[in-house]
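A quick write-up on the structure given underneath.
Only one protein chain is missing from this complex, and each of the others stays in its spot.
Up next, chain A:
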């Protein structure tokens, strides 16, 4: 595994880009290919794909906060909820803004809420931040639940969808065993946003993910990324070297909120109706699990983690009664054998290896 990952990392730039393009094309084609084994026999594969994609988007956002800046945010679902509710409130309940404008508004409001939450709380450290963010997530849900203006527990319906441009129809494949048939009776319309077929939503989310990935790469390689890394590794040392750590932590929080809000907005639009119920703390933990399982600080790890937490339970629904148990066991195994996650960042892998080597040379003891 290690060798494979390093080979991927060492591959020439061109090869890597070609590989990523192929991977992206495959991802776009998934709902049409409907491939056996991968497809989910007991739930709508297209809907599952959309869920996985929106989790991946959230994980990318949380990865900025947790993986890059090293801030433990246990209430990330709060931003997801703010994004979703913004679209619902201004698109249906108290306004009828068009979807593109709603997206912009959702992103602005979640970013603002990130700044608002971060400004007082990012001055406290570690455990305290975790507690405060935990509270934030719950407060958002409870406000939604108890506010008449937000329709309380009844929730909000009639959330607008993105404008459809019905250009052409694309048939999908059905499989009988290993033989594929083109199913002309089950076509996806490019791009018709509707309740039944989640494919256009999946494509839209995938596109957003690709943009976020680009921004993520640029950001991480910039001075901002370096400042986050320094802050995460040793906050006082970073400050002593001239990094305004508070400002950079706040920036990470705002960017995380931005991405989380986008995912929430897409979720609300896809659902068509929302209520406070899905924005519970367990979802925050699930988001966190995605980043930690995948490998904090690695964008690809975050995506892999999202696939693990969102896709596997749907794929193996027959085991759904034992879902939580299996999940817990898997986490235990993982934390023992791969404590840095499935795909730790490349640098972390190198540090680990050098530390291992050093420990071996010193007979298993690290000297000062």
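We take it that contacts are C-beta pairs under 8 Å (C-beta built on N, C-alpha and C of every residue); 3 or more make two chains touch, one makes a residue touch a chain; residues count from 1.
As a working rule, contacts and distances are computed from a predicted model.
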Original post:
Which name from "Assimilatory nitrite reductase (NAD(P)H) large subunit", "Sugar phosphate isomerase", "Branched-chain amino acid transport system ATP-binding protein" or "Acetyl esterase/lipase" does UniProt give the chain that's left off?
Top reply: "Branched-chain amino acid transport system ATP-binding protein"
Original post:
Of A:107, A:212, A:230 or A:307, which sits in contact with the chain we cannot see?
Top reply: A:230
Subject >> Residue, one of A:48, A:208 or A:243, that touches the chain absent here >> reply: A:243
Subject >> Sites on chain A contacted by the missing partner chain, in the whole complex >> reply: 223, 226-227, 229-230, 233-234, 236-245, 347-348, 350-351, 354-355, 358, 367-368
